[in-house]
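A protein chain is absent from this complex, but the other protein chains hold their places.
After this line comes subunit A, so read on.
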């Protein structure tokens, strides 16, 4: 069953076409990778799904309902959460608070209740903190609960972003280059984390990634973008041998010389 359908999605910035006529069907509970050379329009594609950009034409359907025209926070409330290519944490808040912000849309507490110190609101906040701590334990950050997020090491910041996204309990999780800047050991840890996430949260994962080893290992399905166009799609084995993909990455002639 398809949870997300993207239909003829096009985005133009002035005269520049960032993505053109992209159509995708994302199956529920799958791990899908979107790959392509730099500037292929992958992040633009993510930005359209999360309503940061409004598409010029085309449609995005979540379980058959269109997401086009919604505000970013509404898309998030519909169950699509993301991480960012250039890490965007709340740097001056603690690690725990970052995760708590991730939980916001499911948190039933209210500031008036907090002011009046209503017992059930206090209970909600308390349970939320415990839940946030469990998430931090899961992503391996339980030793940094009270640390400011901006002070964390790079790899830890990436994991915190994933933890924060998990806290939102999304139906679809978009990961924008989660392994960027990580060493092989960290990447391996991350690969296992993503794998585990899918079964633990029962979530559909779409990721943009340049690390081909990671992509080939965990994705069920791959879409390849180049110059804003969809040039190939298929299972990892099909993509590995696809001539157009090799051409896009290595240039013309690479196929013949091989």
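Here is the rule we go by: a contact is a pair of C-beta atoms (placed from the backbone, for glycine too) under 8 Å apart; a residue touches a chain by one contact, two chains touch by 3 or more; residues count from 1.
Everything below uses one rule, namely that contacts and distances are computed from a predicted model.
Peer 1: Which of "Branched-chain amino acid ABC transporter permease", "Transcriptional regulator, PadR family", "Ferredoxin" or "Xanthine dehydrogenase family protein subunit M" is the UniProt protein name of the chain not shown?
Peer 2: Hidden chain identified via UniProt as "Branched-chain amino acid ABC transporter permease".
Peer 1: Quick one: which of A:96, A:179, A:208 or A:225 touches the chain that's been left out?
Peer 2: A:96
Peer 1: Where the complex has a chain not shown, which of A:146, A:199 or A:241 is the residue touching it?
Peer 2: Residue touching the absent chain, from the options given: A:146.
Peer 1: Under the stated touch rule, tell me which residues of subunit A contact the chain that is not displayed.
Peer 2: Its contact residues with the unshown chain are 50, 52, 71-73, 76-77, 81-82, 84, 88-94, 96-97, 100-102, 104-105, 107, 109-111, 114-115, 117, 125-127, 129-130, 133-134, 137, 145-146, 148, 164, 168.
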